[in-house]
Structures are given as structure tokens and as C-alpha cells.
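Attaching a single structure in C-alpha cells format; questions to follow.
One chain of protein is taken out of this complex; the other chains stay put.
Letters A and B mark the chains as written, and numbering starts fresh at 1 in each.
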Amino acid sequence: MKYEAVIGLEVHVELKTNTKLFCGCRNEFGKKPNTLVCPVCAGMPGTLPRLNKEAVNLAIKAGIGLNCKINKFSRFDRKNYYYPDLPKGYQTTQYEMPLCTDGYIDIGGRKIGIERIHLEEDAGKLIHEEDKTFVDFNRSGVPLIEIVSRPDIRSGEEAALYLKKLRGILLFTGVSDCKMNEGSMRVDVNVSVRPKGLSFFGAKTEIKNINSFQYTQEAIGYEINRHIELYENGKTPENETRRYDEKSKKTYTMRAKEDSSLYMYLPDTELVPLDISEEEIDEIRKKMPLLPEEREKMYVKEHGLSDFDCENILQEVHFAEYFEEAAKLSKDAKNSANLLITQIFSLLESDKVIKIKPLRLAEVSNLMTDEVINSSTAKKLLEKLWEEDFDVENYVKENKLFQINEKDVLSRYIDEAMEENQKIVDDYRKGKKKALKALTGIVMAKTRGRANPRLLNTLLNEKLG
Amino acid sequence: MDALFLINFALKHIYDIFLTTKVLEVIILDITNLEKLAKIRLTEEERKEIEKDLAYFTTMLEDPFKADTSNVQGTTIVSHTENVYRDDLVEDFEDLLFDGEIIVPRIVE
Partner (left out) sequence: MPNRLSISECIKLLDNREIKVTELVNAYLREIENRDEEINAFITVTKDEALEKAEELDRKGKRISPLSGIPGGIKDNICTKNINTTCASKMLKDFVPKYSATVYERLLDNDFVMLGKLNMDEFAIGGGGEYSYFKPVKNPYNISHMAGGSSSGSAASVAAFECAFSLGTDTGGSILKPSSYCGVVGMKPTFGTVSRYGVVGFAPSLEQTGPITRTVLDNAIVLSKIAGHDEKDPCSIKRDLDFLQDIDKGLKGLKIAVPKELMDMDVIQRDVRKCYEKSFEIFKELGCQVDVVSMPSLQYSLSAYYAISSSESASTLARYDGIRYGHRTEEYSNIEELYEKTRGEGFGIDVKKRILFGTFLLVEKEKNYLDKARKARTILMNEYERLFKEYSIVLTPASPITAPAFGEKQSNALEKYYEDIFTTPINLCGIPALSMPVCKDSNGLPVGIILSARHYDEKTLYRFGHAFEAARGILK
């Protein structure tokens, strides 16, 4: 029997605002428990919410970036349930009338539908100890959007692709910093499996709170196989919530899935409905930054970058901005991209901050393009620049790092090397082609890495005949 | 395709729908379930009194069904004219809101 997996993703993303959704408390991660709390986000009696305009704008930005319809009318509802981290006894969210609907993400030719994006508040956090649980309300009221995909995804690989694209768009629109380790991006997955060709859904399991895109892909793969195996053995999976264990690479039952019809929803009448005009949306549309896809096109077309280059540079907004700045000053932007990816990225620490000015990258790159220095000098310069900033051209002059482009000068170095390494020369002549590399290395060392590699290659070949 | 399998598959599907409706019916009729949902423990005496009133309430609720509501939009809030926003500016609450740590019984997730 042929099976088909039906997968939908629900992604929660914290918005990059200064303050919470309904009060002026700071939206900050990692502060001492219960220090970013006021009567409003602590659900004190009689307090009322005040909607953060920036949160609405960011949600609209996400909607535009994800090709959604931005609804003129939307409204806040209360999702009522009891949990110690939920101060009001309900979460203020958008249930019946979400802000954005009907979007999609293109994952390399296939469109994955987005059913809705709605704006809501985050809950606090529980900190468990052996015999008790502490509640921290610093996160309570932090603005979130929930992005609900249509069940259009068919495999773990597609899910990972979708998430990567989604993250890119949210990063580049400035909607969120999408840090999975800080919980500012959280992924829930719905998986079901059905015989191919049928239109209704099989039993659905939800995998909550997966920590990375790779784990998402693995968890889905595992879950699909588990469902198929059950069906093959005449059993059916339970409708339930499961969690993914990264070590064993398996999913485990958490609890039976709550019946969503038992959630109690009610329009929130402390807030007024949202009425977003075309003009407001246009205003935001005009200010939209270039999305990763548009940037990729530009990089390929204007700078001749490869897919690999683009993927690397478009990992982070500041990488892209860095590259674009350097590209403007570069004679050969593709060369700058190569240096950025192969040299500079290998110097990055966990904070991913680039400690070299884009101007300096361009200077180094340009000296290479002009054949003033070679690539090994470039590498050394970048390592040096990582430690301290300096004028590259002066430094090259002062330290005589010029590439040796003169035929006679280089010939002398080669002759010297051949004399001193007769055995390698003999090896080569006996057919050991690898010996050429060894000689190249020796000459490079003699020149302190300054030989013009192209010229060196030609001359060596000539001399070895 | 395996016919038995397909029947099994479909039955499970139908059973789930049945289960959901069944659960709902029970909850609505039973005051102890309302207590569970509202997280309020009633005494026997209270339960009796409230049950009586709830029965009255539910008959009263039929009134609006007499109204012709075709083409009528429901009202949730009576008057608003424009969006009400706050600028994204930090306002720290200067007082300490809670006296100590907030502790609840251990929660198993």
C-alpha cells in the first residue's frame, strides 16, 4: 500500500518589540524572574490591556512577507483555560478573525499554504523543582504571532525547508530574531498518514515544542514511519500530543490531545476591534526590506553569486547587510563573497558578530582582484583585521606583502627550490604528478606566501617540462 | 488496495467524531463538569441551588430565538470609532509587584 503523510506546522514567533503586547513592560529575555511585570501583565484586578502599535505593524509585515491577505477587520478573543503561567485565566489571542489569512511560502517550486497568522500574547514560564514549581511572569504578555500552515507538507525534508524559508523572511522583515534556543521561535507539528489517494485525514498526532529544524525533520520522519507501521499491523495511531526525544530520536506520548471544541473562546471586550486601512498597509508595504528571495535574485544577477554563496550569506540579516555594503565597495563582489564565506565566517564566534569593517573586506578583495596580493595573503590580512582595524593598502606596503608577479623574480625562487629538492623533481619526472603540489608549497613558503599562484603554476610546469 | 484496512481506517475516523459529540453532551448536562471547567468546587447545597437556577436560565435563553435575526450582525462592543494603540515605549512599573516568589505545587508536564 502507498501512503502519504499530511503535515501541518504551527510556528510561534516572538515579535521584536521594545515592550509587551498590552503594557509598557520590557520585552526582554533572561532577566531575573518577575522583574519585568506590571499590574496589567500580572492580571491584577481591574487592569486593562493597551495594544502595542508596533506589534500590529510587525504582524502585518509578517503577513506581507508571507504573501497573506491582511484583513481589514480583525479582533481579539480570549482563549480561556487555567494554568499557573497564565495570569488572567485566558490568553488574549485572535481566534475568529485573525489579522492575516491565505498566504504561502514557496519552497523551491512548491507552494505551502499558510492558513492564518494571528497576533497573541505569550504566557509566563514555569520553573520546576523536585517538589514545587516556580512561576515567572517576565514573558507573560510578550507579543507573539502564530503562523499556521495548511496541511500541504508531505515530508520532514519539506518541513525543514519551509521552516528555513519562514525564518529567513521573519528575520529579514525584522519581525523576530527567531532564536530557537531562547524560545523566540517555537515549532509544533501535526502529522497524519493516509493511504495515497484518499482525501480525509488519518489519526493525527501533534509533536510539541521541537528545538531545531533538524529535529523537526527527524521527528516527522520517525512519526510517519510509526504511523505506517501501526497501520500495516492493523492498528491505528492515537490522536495525541507527543514529544520528540533528541537522544533516542523517537517520539513519546505526552497526553491525550485536548478536544479543541472544549476550549472556551470569547470576544475580548476590553479591547476594540482592529480596523486596518489600505493606506496603513501600503505604508508598511512601502517600507518592507528586501526579502531573502529577492536578495538572492539580486546577488545572482548582479554579483554572479552561487546558490551556496546565497544560502550562506542569507543566514542572517547582518551577514546580508555586511555583504551588500562590502559588495558596493568591491571591484569583484563575487571574490568578496568568497572571502566572506571561506575566511571570515570561519572566524565567527557564537555571537556571530563580524569584527571586520565591510570596507576592509572590500580593500582586501580589491587588492586580490588587482593581483597586488594573493589569496594566502588575503587570509592572513583578514585574520589580522579580526584582531585590529588598519588601512589595508598601507599595511601591505609597509610589510611588503605584494604578490610576486615578476617572472624573473619568481623564476629565481623556483630554481632555488628545484635545486634544493632534487628528489621531488625526480619524482615528478617519473610521473608522480602530486609532486607538483609539494613544489608549489615550497616556493610559496620561500616567498612568504606572496607568489602569484597562476604565474607560479605556469613557470613550474615550464621548468619541469 | 486493502479493503479491510480502508474500512478500519474509516471507522476510526467516524468513531472519533462520535466520541467528540458524546463528550460534549455529557459536559453540558452535568453541573459537576461545569465545576471542573470553571475550577470551582461546590458544596452539595450550592450545587442544588445552582442547578435549579441554571435550569431556569436555560429556558430563559430561548427568548432571543424568537427574534428575526436574519441579516443581523451581532454586537460585541457598542461604540468604537477608531483603532486604539499605544506607542512601543517602555514604562517600567516602579513598585515591586509581588512580595516573594510565586510557588505552586509541582506541575508534571
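Please note the rule applied: a residue touches a chain if its C-beta (ideal position, glycine included) is under 8 Å from a C-beta of that chain, and two chains touch if they have at least 3 such contacts.
Model, not experiment: these values are computed from the prediction.
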In the full complex, which bits of chain A touch the chain not displayed? Write them out.
39, 42-51, 78, 80, 82, 84, 87-90, 135, 137, 261-262, 264-266, 269-272
Interface with the unshown chain - residue positions in chain B
24, 27-28, 31, 34-43, 46, 49-50, 52-54, 56-58, 60-67, 69, 72-81, 84, 86, 95, 97-98, 102, 104-105, 107
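Throughout what follows, only the chains that are shown with their structure count from here on.
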Just curious, how far off is chain B from chain A if you go by their C-alpha centres, in Å?
38
In the complex, chain B touches chain A at residues 1-2, 5-6, 8-10, 12-13, 16, 20, 23-24, 27, 37, 39, 76-77, 80, 82-93, 97-98, 101-107, 109
Help me check something: in the complex, which residues belonging to chain A touch chain B?
1, 17-19, 23-26, 33-34, 37-39, 42, 44, 50-56, 75, 82, 84, 126, 128-137, 194-195, 198, 200-203, 231, 234, 236, 239, 254, 259, 261-262, 264, 267, 269, 271-276
